[in-house]
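Shown here: the complex without one of its protein chains, the others still in place.
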Amino acid sequence: MFEVRFHGRGGQGAVMAAQTLAEAAVIEGNYAVAFPFFGAERRGAPVLAFTRIDPEKIYSKTQVYAPDCVVVLDDSLLDTIDVVAGLKPEGTVVINSKDKPEDIDLGKEIRTGAINATSVALEILKAPITNTTILGAFAKVTGVVKIESLEEAIKRRFGEKLGKIVGERNALAARTAYEKTAIGRSKGIKKLEPKKQWLPAYQELPVGGALVEGKTEAGLIGPGSFIENKVMGWATFRPVRDREKCTMCLLCWFYCPEGTIVRISDRGDLMTNYDYCKGCGICANECPVDAIKMVRARV
Amino acid sequence: MIKIKDLPDDNLFTAGHTACPGCGVAMSIRNAIRVLGKDTTVYVPASCAVVFGTTFPYGAWKVPFFHTAFENTGACLTGMKAAFEKKGKEVTAAGFAGDGGTYDIGLQSMSGAAERNDDVLYICLDNEAYMNTGIQRSGGTPFGAWTTTTPVGTKIQGNQRFKKNLGDIVVAHEIPYYATLSIGHPLDFIRKVEKAKSIKGFRFLHMFTPCIPGWKMDPAKTVEVTKLAVESGMWTLYEVENGEKRITYKPGKMKRVKDYLMMQGRFRHMGEEDIKKLQMWVCKKWSLHYKEKGAPEVCEIEPPVEHHAVTEEHREMHGP
Partner (left out) sequence: MKRVITGDHAVAMGAKLCRVEVVPAYPITPQTLIIEHIADFVNDGEMDAKFLTMESEHSVMSAAAAASAAGARVFTATSSQGLAFMHEMLYATAPLRLPVVMANASRTLGGPPGIWCEYNDSMGARDSGWLQVYVEDNQEALDMIIQSYRIAEDKRVLLPVMPCLDGFVLTHTVEPVEIPQQEDVDSFLPPYSPDITLDPARPAMIGTFMPAEYIMELRRQTALAMESAKKVIGEINDEFARRFGRNYGGLIDMYRMEDAEVALITMGTVTSTSREVVDDLRKAGKKVGIIKLRFFRPFPSEDLHKVLSGVSAVGVFDRSISYHGGGPVFNEVRSALYGNSLPIINHLAGIGGRDVTKEQIMKMFDVTIKAAKGEKMNLINWHNTRGESV
């Protein structure tokens, strides 16, 4: 049995990638299942999807805990998520990154295939949709499915949903990634602290789950506690304000759906708190004096 | 009247919530609660707002929050307010329901609270489809729009019905206050929330709240698309106070509905015939709202507007 775990963000198509991989495996005469972890997160938040491949019928209906391969659609996830958790020692990582495998710190020295899938996707698909692109890299690195089978699976699944041309373009993106993927070993320097979570026993759980403002070892809980949820990883772009041009009309402060733009009344100034910026660009779009520009959040 | 600068610095709906980038609902909630203030208790029925506003043990609300089900915003507000009144507490009972939770499954409960004229504030965050379940048609979905239950097929393309006239249904309950709001018109928005807060009885604020994934659009355009909805007549800004209707913002020359449609992927499949049909519907609505007595019936339409992109790169990322 070959087990794959996909890490992506809501809207990046991790689930579609997992399903397409399953279809490619089936085309080759295998049995395969693909399923998402059904979180309730919105677009931009981290999501998981899984694929299992085996010559025989697969009965296991649990999530994958010790994958043979981890596919990372967005390397910004490395800042907050231990993507190699549970990965078998002889396993493989396939990652969307502009860096060479040797320059990627996964917290574990492990066989790694790196592809700048975003750039390939922008070039061929004219959109940063990397789920098909990265599958090409997967085929190259693991050899679990042939690139031809993947191309066929992509044409089927995407063609069916979005039309023949889209299917073919996506297949081409996968093929291009297949050719360009670099294989090496990652660095294993950084240590990611596992995210602290408050997990009370049933006797300690507040009655009926009703919460007032509180603090646990894992941080704030209850009303207003989302303030500890830093969402900057969601952003592809971020706003930069030109203070000379700014007239303090406060429209950006009013419009920001997040609370990224903070008003400091006593100084009559604004401050941008990038911890909460998801990079929507509304502030820049609405600024009446063009004082805000959106720039790449990560270069 | 409160101006933008008079709004409090601190927000009772904190940052760190998990709404999608550019969410019109999050934007509307944050600004509504700025005006409503801390002596408010909110009920949120099943919707995106429950999930992105609270996920145990975390929450964005700093005012009391209650949720139980989907179809019962009106009734929960009624019950909550009755308890506060019995205990002599001055609290605004405010519900933040979606269009599905108001136009469809929650209509009965809303109607009950409205008809009893219970002293509650009902806010409908109208993003024109069931977004929490992944974009299905609701009674608030406009004509032609793609949703997953009104797909663009080879035989039938998009939603075949026009948006339900919820405003008239609500107003027919003879409530003290109904108003439509646009996040693209901040002063009008603030004034209406403030007014609704001050009035006794059943008040209904109908907010137009773009949804980025549901409308298939650039997240930077939430406000821009809202403004264009108003300028094209797809959304009209008015209030009805004790039966007296007042237009609170009259657009200049009517913009083409096509310009509004072009900004959103959900309408991109629409052919000229369907666009015309929708334009006719808008024209009718436009004259109903804006036409002076004796003025000619025909609505003149401006040439297409040019949309500016935030940056070249941004445009590349999110499409035209």
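Per-chain residue numbering starts at 1, and chain names A and B are given in the order in which the chains are listed.
What we mean here is this: contacts are C-beta pairs under 8 Å (C-beta built on N, C-alpha and C of every residue); 3 or more make two chains touch, one makes a residue touch a chain.
Every value quoted in this text rests on a predicted model; they were computed, and no experiment measured them.
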item	value
Among shown chains, those touching the left-out chain	A, B
Candidates B:11, B:54 or B:222 - the one touching the absent chain	B:54
Given B:112, B:201 or B:265, the one touching the chain that is not displayed	B:112
Residue of A:29, A:194, A:208 or A:288 touching the missing chain in the full complex	A:208
On chain B, residues whose C-beta touches the chain left out of the figure	38-41, 43, 50-51, 54-57, 59, 61-69, 71-72, 74-80, 82-87, 89, 91, 108-109, 111-112, 115-116
For chain A, the residues touching the chain missing from this view	39-40, 197, 199-203, 205-213, 222-223
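Methods note: only the chains that are shown with their structure count from here on.
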item	value
CA centroid of chain A to CA centroid of chain B, Å	30
Complex interface listing, chain B residues touching chain A	4-5, 7, 9, 11, 14-24, 26-27, 30-31, 48, 51-53, 55-65, 183, 186, 212-213, 218-224, 310-311, 313-314, 316-317, 319
Interfacial residue positions of chain A with respect to chain B in the complex	10-11, 40-45, 122, 126-128, 198, 209, 211, 216, 220-231, 234-237, 249-251, 253-260, 262-265, 273, 275-276, 278-282, 284-286, 293-294, 296
